[in-house]
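Missing here: one protein chain of the complex. Every other protein chain is in place.
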Amino acid sequence: MWAFFIRRLLQMIPTLLGVILLVFFLFNWVGGDPAYILAGKMASPEDIANIRHQLGIDQPWYSQLWIFIQQIVSGNFGDSWATHESVSHIFATRLGPSLVLLIPMMVIETVSAVCFALLVSVFRRSILDQSLMVLSTVMMSISLLVYIIVGQYIFASWLGWFPVKGWGDSLWRNLTYYAPLPIFLGLMVSIAPSLRLYRTFILDEINQDYVRTARAKGLTESRVLFKHVLKNAAIPILTNLLMSLPGLLTGAFLLERFFAIPGIGREIILAVERSDFPIIKAATVYVAIATMFANLAADLLYRYLDPRVSLK
Amino acid sequence: MNKPLLSVQHLSLFFKQGDTSKQVLNDISFDIEKGQTLALVGESGSGKSVTALAIMGLLPEDLVSIDEHSTINWHDQNLTQLSRQQHRQLRGKKIGMIFQDPMSSLNPVMTVGEQLMEGITLHLSLGYKEARLRALELLSEVGIPEPNRRFDAYPHELSGGQQQRVMIAMAICGEPQLLIADEPTTALDVTIQRQILELIKQLTNERHMAVLFITHDLALVGEFADKVVVMRHGSIREVGITRTIFKDAQDPYTRALLLCRPSLAHRPFHLPVVEELLAAPHHGIEPQRERVRGIGAMDQVLMSVKGVSKRFPVTQGLFSRTYFDAVKDVSCTLYRGKTLGIVGESGSGKTTLGLMLAGIIPMTQGHIDYHQDLHNVIGTAQLIQIIFQNPYASLNPRFTIFQIIEEPLLLHFPDMTRQQRKQEVERLVGLVGLSSTMLSRYPHEFSGGQRQRIAIARCLALKPHILVCDESVSALDVSVQAQVLNLLQDLQDQFKISLIFISHDLSVVRYMSDEIMVMHQGRVVETGQSDHVIQSPQMPYTQNLISAIPKGYLL
Partner (left out) sequence: MNHTTTSPSFSPSLWNLACARLVRDKIGMLSLGIVLFFILLSVGSFTGLIAQNWDEEIAVNYAPPSFLDTSKEHTDTVSRPVIARQQINLYGLHDPLSAVLNQIELAHPQDTMPPNDEKKLTHLLLGADKWGRSVALKTIKGSETSIMVGLIAAIVATCIGTVLGALAGYFGGWVDDLLNWFYNVFTAIPYLLLIFAIAAVLNQKGVTTIILILGLTGWTGVFRLIRAEYLKHRQREYVLAAKAMGASHYRRMFIHILPNTFHVILVQLSINVVGFIKSEVILSFLGFGVPVDVVSWGSMLNEAQNELVLGIWWQLLGAGAAMAILVTAFSVLTDTLRDALDPKVVA
């Protein structure tokens, strides 16, 4: 168990180095000289040189890489170029709204996707199964943009059931007043793919030999489904869910932007619009680290749930 | 005589395929008396498993339709008319069933105890404690050592034989009157097969339970079935008590099933094939002269293998590695124009050895010496070729038969013109008994036996000196197996090819080989002249292996 854990941790080091190199390469080579972005259009050569010195980009590349690694380790990415707010403070304050939006969304999505998947697996090849599959394909195919534009107009502007946009300070008010419409619109596109994925997981298990054995024992269909099939299908469903957790950290780009929710997703889009490199760099590296840990956790969970895979 | 326990009458069954439907069972009728063991024997596609699943009510209702005149009578009930609910109440309680592959038939994420208790609590309505006691009793009854420890084990922690024992315990926990065993030993080694058969026999005697035993291997049931039903292509060919079937079979197909399989007692020059027997149903086939096998003093050594080993690294702990020896220090000799048979159970390393000899995987240790005549072909594909077990995987599905057989010619004889290659391919196809009109077809149109012939033709294109046959007939039905074995014999007679014949089936190896090498856990147990090894085995392992072979009907 520990040996496996430590070996997996060690395997993460080259991946992390790769991510750091990729981000470094992108922003320090491809990105051009940030001094020109920072200094504005009317910069004198002295200003440029000054900024270059402040940013450390007049130094050789390996010193810059070293600075970058120090930033990652210390968690101090400096200040935003646009607002001069410290990057760590931006992330600390923007995480909350993103989570308020995404955690309920993820819970509702998973629960309803699993329920629907079980339903269509029981009635597979029936009209219900086929029509739900067609419906989910159509729902998936309409762009989230269209859902948001139309949904915001109909439910907020026209019917006035929900606020058009905005965010408050009280968790309860955010959850009950501001968040429901974006959550609902987000679910319109996110349930269908999960439903289809979970359906294949469940159908894969239903076709296994042990299901025939369980039926031969005389078990009821519901016991076969909930005890035997679901226990096996839960393994890929849970690992899949765990691996999608880092998505919480990037927020929901479009929803947050349209509904003016001050979350990380909106912050990242603003940063891209303003070429605010420190924020993008920090987001990329930290989300990558979170993703790697989520994958590790999924691996451990998988090994814990599936007795066939031993923890060597 | 009493009413039979189960009576299948005029069972006809169809698989729905879109708008059309395909008949799978045609007018099947047989009875099983109380406490009787009935064997349902047939090759693949005979409909024997479908019959069993129809009795159990385990066929998907939306894909299958049963003819309305069909009846399956169980006491006073007609099983074809039962609701799903009524049928379910019969399963496990009145009729238990075990399947071919015990590993996949057990739920991998539930412990043995949980799965066993499920049936016990359902059928015997016992509380947890009593049910647990009953489960432990059952586990020891089916011969699981240390039932207390195995109770909490997961299926993958047990051996194949133990898994099948657990399946049997689950099937009999509701005290059923009928046990359906669908190829229960096909996935197991021959020694384990014998133990499982003994167990089933013992349980039926103790519990007065009837058994419907389904198998492709007629010889297997001779020792313990009371009655035999032979099926082919969804119809019954012959029904009779076991003694009659073995001593005086009326149907030529039944006779073919008995005769096509090589036995340890005889080695006819050619094995009889089904088509011949079906063509001449009344007068049996004339007895053949025996083929003499063995290595003589005049035989030339073609290849001598010295101390060959293969070890695979296994990661363990943080950084440490251990090694697994798949093949350990194997030495053997192959004579010109003769056959070396390698026999062993699963995990004996025989396939790994074959792959190493064929040069497909490298050896970790050891070396091979060749006769000086072969020195100019060492390291090339003309030295040695290999035929694999699975005829479905050994041909590229995207190539036509012509492309498949042409490929070695393209690779090794670049000077040949297209016309010459075409002629050569046609000659090769003729050699293995296929028509050259089939050349433009793709592998998926061919049966297993035909595919194996194509694979042989592909090897022959290079005129190899040595041919490795790795379980090459194991996946084939007995009747087809005989044809492929005859073909290999003919080719050896004609071209003096040396064969390395690898199989788990001792009878087949004995039929094909001049010399036999017995392997166990990567090592050689015994090597010797083939008749000598079979008639007077020296090592206990070999003796055990030979005694486990089904002997057919014994008086």
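Each chain gets a letter, A and B, in the order it is written, and its residues are counted from 1.
The rule is simple: a residue touches a chain if its C-beta (ideal position, glycine included) is under 8 Å from a C-beta of that chain, and two chains touch if they have at least 3 such contacts.
This one's a predicted model, so the numbers in the text were calculated from it and none came from an experiment.
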{"item": "Candidates B:G57, B:G359, B:G528 or B:P550 - the one touching the absent chain", "value": "B:G359"}
{"item": "Candidates A:W61, A:F123 or A:Y153 - the one touching the absent chain", "value": "A:Y153"}
{"item": "Candidates B:Q372, B:T437 or B:Q494 - the one touching the absent chain", "value": "B:T437"}
{"item": "Among A:L132, A:A233, A:A283 or A:A298, residue touching the chain not depicted", "value": "A:A283"}
{"item": "Omitted-chain contact residue, chosen from B:V64, B:A381 or B:L487", "value": "B:A381"}
{"item": "Interface residues of chain B (partner: the chain not displayed)", "value": "355, 358-360, 380-381, 384-386, 388-390, 392-398, 400, 407-408, 411-412, 437-438, 440-442, 444-445, 455, 458-459, 462"}
{"item": "Residues in chain A touching the chain absent from view", "value": "14-15, 18-19, 22-23, 26-27, 30-32, 137-138, 140-146, 149-150, 153, 157, 246-247, 250, 253-254, 257, 268-269, 271-273, 275, 277, 280, 283-284, 287-289, 291-292"}
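The criterion applied here is as follows: only the chains that are shown with their structure count from here on.
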{"item": "Chain B - residues contacting chain A, complex", "value": "56, 58, 62, 84, 88-93, 96-97, 99, 101, 104-110, 118-119, 122-123, 154, 156-157, 167, 170-171, 174, 315-318"}
{"item": "Residues of chain A defined as touching chain B within the complex", "value": "3, 6-7, 125, 208-210, 212-221, 227-228, 231-232, 235, 305-308, 312"}
